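Right, one structure below, let's go through it.
Complex shown without one protein chain; remaining protein chains in place.
Up next, subunit A:
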C-alpha cells in the first residue's frame, strides 16, 4: 500500500472556543494530531467530544480560534474542499434511508462526477477492506444490521480516500460481540491505511485498544494526553484517576493496550 498512501494531513486547533447560548462548551488552547497518527478522545458525556469533531469537520464554527486541516484553515470558502479530504462517521443514523448502501457509499463521488467504472473499482477495494458482503450493497439501511450499517458508514467515509478520518463513537450502539469484531477490524484498517484518525469514544478499553495515544477531556478542555499506561501511572489530575478507576479496567483480564 505504501506507494498509494495519500498525502498526510495533520489537524491543528489553536485557542479554540465554542460557546452555546453563552455557555462555554469547548476551550482548547492547543491540540495537534500528527499526520498518520491516531488519537482517541475520551471523556464523560457532555464534555465536548462531539463538539470538537463537529468543529473539525466544519459543521460548527468556533467563536474564537483557528482550526487547520493539512495547514488549511477551515473557513466557509475552504469548507467543502476540506470536507472531501475528511471522512466522518457518527454513532448511528448517518446513512440516508432513501438510498441503498451502495448509493450511500457512492453519493459524494457521484456528486463529483466520478465515472461508474471508477466508482465500481473503488467500492470493490472498500468491500475487501471493510469485509462487507457484496449483496449487502443493494439493500437499504433499514434492511441491514446495526454493525453492517457502521461498516457501510465507514465505507462511505473512506470512499474519496480522505487523509483524515473523524469517528464519533462509531461503535457505541452495537452489542459487545459485534463491537469487539469491529474494534479489531477498525484497528486493522487504521493500521493499513495510516490515515490521520480522531476517534471519539467513552470507553477507555476501546480507546486503549484502538489508539496508542489517548486524550482525556472534561468540561470542554483536554486534561491529559498520553498512552494508556502514562495516564494510569501519572494521572495529571484527580479527575483522570477517578475517570480511569470508574471504568474498572484494571480489574479486567486480557487488557493489553498497545
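The rule is simple: contacts are C-beta pairs under 8 Å (C-beta built on N, C-alpha and C of every residue); 3 or more make two chains touch, one makes a residue touch a chain; residues count from 1.
One rule holds in what follows: contacts and distances are computed from a predicted model.
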Hidden chain of the complex, named as in its UniProt record, picked from "Tryptophan synthase beta chain", "ABC transporter permease subunit", "Carbon-monoxide dehydrogenase small subunit" or "Urease accessory protein UreG": "ABC transporter permease subunit"
Option from A:19, A:99 or A:178 whose C-beta touches the chain left out: A:99
Among A:8, A:70 or A:107, residue touching the chain not depicted: A:107
Among A:160, A:182 or A:240, residue touching the chain not depicted: A:160
Residue ranges of subunit A at the interface with the undisplayed chain: 54, 57-59, 80, 83-84, 86-88, 90-100, 107-108, 110-111, 140-143, 146, 156-157, 160
